[in-house]
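The block underneath contains the structure these notes are about, expressed in structure tokens.
The complex appears here minus one protein chain, its other protein chains still in place.
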Amino acid sequence: MALLEVNDLSISFEQSAGWLRQRYIPVLHQLQLTVDAGEVVAVLGASGAGKSLLAHAILGILPSHARITGEMTYRGERLTPQRQAALRGMDIALVPQSVAYLDPLMPVGEQVRHAVKQGNKRERQRESFRLYRLGEEVERRYPFQLSGGMARRVLVAAATASGARLIIADEPTPGLDPDVMREALGRFRELADVGCGVLLISHDIASALTVADRIAVMYAGTVVEIARAADFAGDGTALRHPYTRALWQALPQNGFVPLPGEPPQLGERPHACAFASRCSAATDACLHEQPPVRELRRGLVRCVHAS
Amino acid sequence: MAVIRQLVPWALAQCVKLLLLLAAVSVASFGLMELSPIDPVQAYIGADMMRVSAEQREAIAAYWGLDQPPIEQFGRWLTSLLQGDMGTSMIYRTPVTEVLAEKFTASMWLMGTAWLLSGLLGFGAGVLAAMKEGSWLDRVIQWVCYTLASTPSFWLAIMLLLAFSVWLGWLPVGLGTPAGVLREEVSIADRLHHMILPVLTLSVVGISAIALHTREKLIEVLHSDYVLYARAQGERGLLLVWRHGLRNIALPAVSLQFASFSELFGGAVLAEQVFAYPGLGQATVEAGLRGDVPLLLGIVLFSTVFVFCGNMTADMLYRILDPRTREVKA
Partner (left out) sequence: MIRKAHTFLSFRSTSWSARRLQAWLSVASVALLLLLFAIGALWAAGQPIVTALTLRNLPPSAAYWFGTDWLGRDMLIRTLQGLQLSLQVGLAAGIMSAAIATLLGVLAASGKWADRVVSWLIDLFLSMPHLVLLILISFILGGGVQGVLFGVALTHWPSLARVIRAETLQLRQAEFIQVSRRMGNNWLWIGWHHMLPHLLPQLLVGTLLIIPHAILHEAGVTFLGMGLSAQQPAIGIILAESMRYLSTGMWWLALFPGLSLLIIVRCFDRLGHTLQRWTDPHRARN
């Protein structure tokens, strides 16, 4: 049984158009994803693909005008809003992007102690601070007094101290220098190795591949492929979706082949494969309907041509 | 200790600023009063003008030093001011410093209570509106605040007077103390009784700004990344607002309240006039209407210091309490 299972998750935002009419802007579309205990699953995608919304949907902290359909389960139990409220911070923890997610007027030690939900708060906070080489003097510091790397470690420390089994890390690496980044990602690997499930949201394939077991690639609000890390090798023939392959080939070490065109705007949902306009292999079939999700070579893909 | 070391140069700079300000205010007001068409002698004598001979006029002018050239008058006024003597009030016939001390004591109770009340009420209303953003409660609070901001405070005072004193007869119509009772015999209860309506007026007038400001700030905080993170950690409801909301809006709100001394004083002038409350506000009106130049100058300087103290306290609170300004990056 998977730790987290997301099935056909769709999210749209309510917008009033005119006086009484309302319309819904779709942002996530029939998304599939699983995270097992002990594994790091990276969710990759360009900005605007809806990655953070996925994180917020799992935690149940989307704004109130979001409309959610589909099913999410945690350890086989359906994630209802009540269940989410009970699990938030207890079983499921968020590692946010930056120091801006810490209360600017509260010492960081206190903030980490608030994250501790079971056991002696001070002890657990100290313990996790020691684990991440944060001295006791750091406890009394305010967020603005932390360096980038230190802030990162505090945020991971909060997730560790909370005792959560599922860690959702939202873009935890931008702006970090390579050494600090490697260290930060290493933390997530360690957490997975002790039995947690880690959902790592990122837009950087190269760094995500260093720690992830599986990669879910998002494009225009849906997951187009779920591949094993090992599939990202050579010229990318093991990959299933043309978009994933294009991403792989756009990396400097793989030829630096740019992908022409722009992703569709959020909210646009053509009745066709969203990638068709940029896909070199697109045929008439791609324009008629959304390709369904299929299992392929121990992964998932959303493309009619994939084989 | 570091805080104190940092505060000293700042405090010195503030003192210099205040002195420059007072110098400018006194030169400007004194200079302009000389240009004014108001004749202080006439203002002094008032309605008895016809019965006063030219000699008497001159004698009065000489007594007040009004026959000297303006520069000399200013020089004399300034020298005595530096010795703590602000001259003698023409209408109260006592030294200006004494008038100021007595009237301000009366006004201080009024302003202080109203300041505290409007701060608490306004803050509470703002927090409530922000927590229920977009609800009917939020809309009502906003509507009331905007309407209060457009309400002439003296009219509000009159309405309260009508409602509580004339119709209900619960409270006295005016005067800081009951008429015909000696000052020493006025009990604290009497005093309080006469303060209720002026305090109420002044409090209601002050609510609007602080409530709207608090609402705005708290909404900003509740939409911030750190509150989102706190929610992701399972915090919610009142505890969340208490832990992260109040912590981040309290200081701006208190500072704003300190920086509102100018409006507070202005409100007191109007409220005291309606309720005939014998405070500094009423003295200001009297001095202006009857041309009591020494008293008016005294009040101008005093109110400048008063407003300055409010602004300085607001600034100082940030310096002492906000960790981000308290120390540089460790």
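Read from first to last, the chains carry the letters A and B; within each, the first residue is number 1.
Following the convention adopted for this analysis, a residue touches a chain if its C-beta (ideal position, glycine included) is under 8 Å from a C-beta of that chain, and two chains touch if they have at least 3 such contacts.
What you see is a predicted model, and the numbers here were worked out from it, not measured in a lab.
**Q** Give the residue, chosen from B:67, B:138, B:216 or B:315, that touches the chain omitted from the document.
**A** Per the contact definition at the top, the residue touching the missing chain is B:216.
**Q** With the full complex in mind, choose from B:86, B:130, B:228 or B:314 the residue touching the hidden chain.
**A** B:228
**Q** In the whole complex, not just what's shown, which of B:60, B:99 or B:296 touches the removed chain?
**A** B:296
**Q** Touching the left-out chain: which of B:10, B:146, B:170 or B:242?
**A** Spelled out, the listed residue whose C-beta touches the missing chain is B:146.
**Q** Which parts of chain B are in contact with the chain that was left out?
**A** Spelled out for chain B, the touching residues are 21, 24-25, 28-29, 32-33, 35-38, 134, 146-147, 149-155, 158-159, 161-162, 166, 173, 216, 223, 225, 228, 261-266, 269-270, 273-274, 284-285, 288-289, 291, 296, 299-300, 303-304, 306-308.
The rule is simple: only the chains that are shown with their structure count from here on.
**Q** Determine the centre-to-centre distance between chain A and chain B, using the mean Cα coordinates as centres, and give it in whole Å.
**A** Centre separation, chain A to chain B: 55 Å.
**Q** Taking the touch rule as given, give the residues of chain A at its contact with chain B in the complex, in rising order.
**A** Residue positions touching the partner: 59, 61, 85, 88-90, 93-94, 96, 98, 100-106, 114-115, 117, 141-142, 144-145, 158, 162.
**Q** Spell out the part of chain B that touches chain A in their complex, as residue ranges.
**A** For this pair, the touching residues of chain B are 225-226, 228-236, 243-244, 247-248, 322-324, 329-330.
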